[in-house]
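A single protein chain has been omitted from the complex, and every remaining protein chain is retained in its original position.
Per-chain numbering from 1; labels A, B and C assigned in written order.
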Amino acid sequence: MKSSFGQSVNICIAGESHGEALVAVLSGLTPGIKIDMDYIRHCLSQRAPVGKISTPRHEADEFEILSGVFEGHTTGTPVTILIRNTNTKSKDYSEMASAARPGHADFTAEAKYHGFQDFRGGGHFSGRITAVLVAAGAIARLALKNKGIEIGTHIAKCAGISDRYFENVAEDIKALNNKCFAVLSDESAEKMQAEILKASEEGDSVGGVLETVVSGLPAGLGEPWFDSMESVLSHFLFSIPGIKGVEFGSGFAVADMKGSEVNGELRIENGKIVPVNDLSGGINGGITNGDILKFRCAVRPTPTIFKEQKTVDMKNLENKTLCAKGRHDPAIVHRVRAVVDAATAITLCDMMAQRFGTDWATK
Amino acid sequence: MKSSFGQSVNICIAGESHGEALVAVLSGLTPGIKIDMDYIRHCLSQRAPVGKISTPRHEADEFEILSGVFEGHTTGTPVTILIRNTNTKSKDYSEMASAARPGHADFTAEAKYHGFQDFRGGGHFSGRITAVLVAAGAIARLALKNKGIEIGTHIAKCAGISDRYFENVAEDIKALNNKCFAVLSDESAEKMQAEILKASEEGDSVGGVLETVVSGLPAGLGEPWFDSMESVLSHFLFSIPGIKGVEFGSGFAVADMKGSEVNGELRIENGKIVPVNDLSGGINGGITNGDILKFRCAVRPTPTIFKEQKTVDMKNLENKTLCAKGRHDPAIVHRVRAVVDAATAITLCDMMAQRFGTDWATK
Amino acid sequence: MKSSFGQSVNICIAGESHGEALVAVLSGLTPGIKIDMDYIRHCLSQRAPVGKISTPRHEADEFEILSGVFEGHTTGTPVTILIRNTNTKSKDYSEMASAARPGHADFTAEAKYHGFQDFRGGGHFSGRITAVLVAAGAIARLALKNKGIEIGTHIAKCAGISDRYFENVAEDIKALNNKCFAVLSDESAEKMQAEILKASEEGDSVGGVLETVVSGLPAGLGEPWFDSMESVLSHFLFSIPGIKGVEFGSGFAVADMKGSEVNGELRIENGKIVPVNDLSGGINGGITNGDILKFRCAVRPTPTIFKEQKTVDMKNLENKTLCAKGRHDPAIVHRVRAVVDAATAITLCDMMAQRFGTDWATK
Partner (left out) sequence: MKSSFGQSVNICIAGESHGEALVAVLSGLTPGIKIDMDYIRHCLSQRAPVGKISTPRHEADEFEILSGVFEGHTTGTPVTILIRNTNTKSKDYSEMASAARPGHADFTAEAKYHGFQDFRGGGHFSGRITAVLVAAGAIARLALKNKGIEIGTHIAKCAGISDRYFENVAEDIKALNNKCFAVLSDESAEKMQAEILKASEEGDSVGGVLETVVSGLPAGLGEPWFDSMESVLSHFLFSIPGIKGVEFGSGFAVADMKGSEVNGELRIENGKIVPVNDLSGGINGGITNGDILKFRCAVRPTPTIFKEQKTVDMKNLENKTLCAKGRHDPAIVHRVRAVVDAATAITLCDMMAQRFGTDWATK
């Protein structure tokens, strides 16, 4: 029942979609990391709605850093990020107070909180809260950059359209981090957006798959068993609303392959051991092997749709039908990209701190 | 760097493949759970090698309960399970001491432990350690049975062969728990075993997909964000050696579907709200909705194969080739089944204890 | 390196003495606890400076609840409390930037944060941060009151003057909770205040001992070993700046007594087992016995004094002398009282939630 995650580096979040504000506290960061406010804004912009394929609810996402930064650097004590909600239209939700939206947490919140939950816009369950996660993740990414560690995520698939594979990882990461709609192939990007628009016009929504790579990680991060790199990353990733699958390396595809295809090799290069063609995503036995870390997340279609759905009135315990109103995304996969980057960054900072101690990012 | 997992109910494990013994400590269980030794042995038998499709290393898996059980019931204090290793043939591994086996943790262990790791048979990274997990999980399952909660896992796919889908969940769970090779369709089971044997004869190995269902869970378990049911379950599942993907409900398939297809409905039945045709695996917003819990795990092919592989000598930093000797499984998916059941049971006990308090299993 | 504490109920804090704001996130509380804003203000007033015996820095301590409360009740999701710093005079501290104040954390902060710490007014180490703890604690106390659990703390000793012992615990708790200077005997209170004033005039400071009692706790809270009631309470209490000793029951005095004097008895009263004259503070084997919980905390004299002290310049690594300027308390024991109450309340909510589940406070 904690609202925090992480051991040596820890993140705590709070807030509701239509409440006063969203808050994240990021603790355990190395002191002396230079804060680049523009970079944080840049990361937040990658979570912002994109033109017609996103919700018309636009939030300025003006963040304030309330603690943990002094004279432009992290102090080493907890960093607090505050984002006030400004553009809330709670009236739109009033008639939904007792109608459970299918696919949403409305009914499970009722089962857990007995009617005391803030139902407006999904309350604490809303993807809105990820705004502060992204801001905190941006600071974590600045720490990782100090050690040459870079993260990039693309939409590998959306509404049935696939992006191309990673080719030059360094260049691809760079390109992705300059895109709002993170697709490597421009042609695929256009097709995906067209499909999202089409679904939107039908009052429906689409899902997708995000693929993330991390370069520059040392071998030796993670633990056997319960703190395996896969365990800790998936724990955070599955906390992001809408993620229903996580796979490392070739993931579920590996299940259909032979051992001889999956194993890859090890080789001596420049006096160091390097893995080659290993399909495990850069992790063996829960521990990084120095190769590119690679994983994929399945993102479900937005549950809010503008089609009539059968559901219940939770107060009167009656069946009823519901058709969404308000402002909603016909797809969230492109916006979840920034959240996956943030989750990855915070988790990797934690793993680095556990392995190399508090001062890992500056020493 | 903890070797334990869980909050209100916690599991701690230790041991190595060719060390003295394996140990699990399971703490936080409700006092008064009746211990059924035969049931624990039954669960262990489902992890044991199966005929020709498994390693010829047979361990009696004689376990001892060293603490936490008194006069046939759990006391509420930590339960310790000990299994001594008896059938260890370390000589087979001696020449592998410095040769890193591709796909294994040999190289990552070297990167982390600098040569001090017990390299014999994978040491602490070995699937062998799961024997005590399965025994601990059996006790957790006895606690869940007290509340009518049942777990069943089948091999949904192996070496390209698919099992049938779940039909009558209660009956299918019952059937699976009486099978050593957990496939619902006998025809599929035969085909899978034939494929495993074929791979074995080629000196190769195959992977698969396990699908798990849980019946009888109340709505309201799990938390929004970091302690979501998906987060906590995946954390444990990804700690099991060989698991490279976890998905809930329709998982990655949902990524290609429309919101209107995925959402399902809610309905009043006998005065209670029930979800119908929801494809989220029984979890919305991280919290159980009272429906059948459903998830799938991708299990990679055993990395140890009898084909020549390119690798390195870690001591002399030289390239070399390696061909496995010793005793190995051409597939582990059928044995991992028992471990997934155990991981699920322990995690669900923890979630029940957090929600309903210490005495949840008997009150 | 987490800035949070607690398992089922958890508190996370952030902020600096002269930073933008202080933040606390309290998570895991039972949904449906009625929020009494006046009571929170009342608890904060007990932490506020008292007349001449406290610092002239007066903060309005206007708090905002940013999340977790909806329509006047807790939602069950994280409650965020924000207090902005308004009355900061950082100039007073500028010349102290490199001078380590003896008895303070200035030097240890330097050793840990390498010059990046916010040195103004003690930064993150300042007792100022306890303001949000007290507000969070007030909400925890409201939850406990739902179950008839009441907390009271008095200044058992200050500057050599002792208060009287507890007599009628229920009445004494009530009386204490209406006092700003929490002393049971008015005569002792006057003497203590006179001593504090005298020390203040000498530019010095005094310490004291706080004694806390809790009524209404059920038997059976806490665990053997690492989560003993003493362990968890002392963990929180020792995080409060200035506390250098914690003892339960007769504490250090018990060390000089015989077993026959300490043990007390057990007796049947109204068909229930009750402890009588037990000097263990209501805890045996780490678990509450249903008696009044009782412990004492030693509070050191404020380290900031207006006498010349020998210290060092941390930048130039030179010896120097220092005489405090700015606004400081000649004693903090009377203000720490409110923080001890808050720490106790949050810890007990956690212990209740672990024992009885999420809904403990309302069911």
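The criterion applied here is as follows: a contact is a pair of C-beta atoms (placed from the backbone, for glycine too) under 8 Å apart; a residue touches a chain by one contact, two chains touch by 3 or more.
Please read these numbers as outputs of a predicted model, since none were measured by experiment.
Novice: Give me the visible chains that the unshown chain touches, in label order.
Specialist: Answer for the hidden chain's contacts among shown chains: A, B, C.
Novice: Using the document's definition of touch, tell me which of C:134, C:192 or C:312 contacts the absent chain.
Specialist: C:312
Novice: Kindly state which of the options C:137, C:152, C:207 or C:357 is in contact with the chain not pictured.
Specialist: Only one of C:137, C:152, C:207 or C:357 touches the chain omitted from view, namely C:207.
Novice: From the listed residues C:44, C:100 or C:342, report the one that touches the chain absent from this view.
Specialist: Once the missing chain is taken into account, the touching residue is C:100.
Novice: Of the residues listed, C:73, C:141, C:300 or C:335, which one is in contact with the missing chain?
Specialist: Answer from the full complex: C:300 touches the omitted chain.
Novice: Could you please point out the subunit A residues that touch the chain left off the display?
Specialist: Subunit A touches the missing chain through residues 7-8, 77, 224, 353-358, 360.
Novice: Could I get the residues of subunit B that touch the absent chain, sorted low to high?
Specialist: Interface residues of subunit B facing the absent chain: 1-4, 6-10, 12-16, 19-23, 25, 27-28, 31-32, 64-68, 70, 73-80, 82, 112-114, 116-118, 123-124, 353, 358-359.
Novice: In the complete complex, which positions of subunit C touch the hidden chain?
Specialist: The list for subunit C reads 1-5, 13, 100, 102-105, 107-112, 122, 124-125, 129, 157, 159-160, 199, 204-209, 218-220, 223-228, 230-232, 234-236, 238-239, 241, 243-252, 254-260, 262-268, 271-273, 275, 278, 280-281, 283-290, 298-305, 307, 309-312, 314, 317-319, 333, 354.
Note that only the chains that are shown with their structure count from here on.
Novice: At what distance in angstrom does the C-alpha mean of subunit C lie from that of subunit B?
Specialist: Chain centres of subunit B and subunit C, defined by C-alpha means, are spaced 45 Å apart.
Novice: In whole angstrom, how far does the Cα centroid of subunit A sit from the Cα centroid of subunit C?
Specialist: Once rounded, the distance between the two centres reads 37 Å.
Novice: Using mean CA coordinates as chain centres, what's the subunit A-subunit B distance in Å?
Specialist: Those two chain centres are 27 Å apart.
Novice: For subunit B, what residues touch not just one other chain but two or more?
Specialist: Residues 224, 354.
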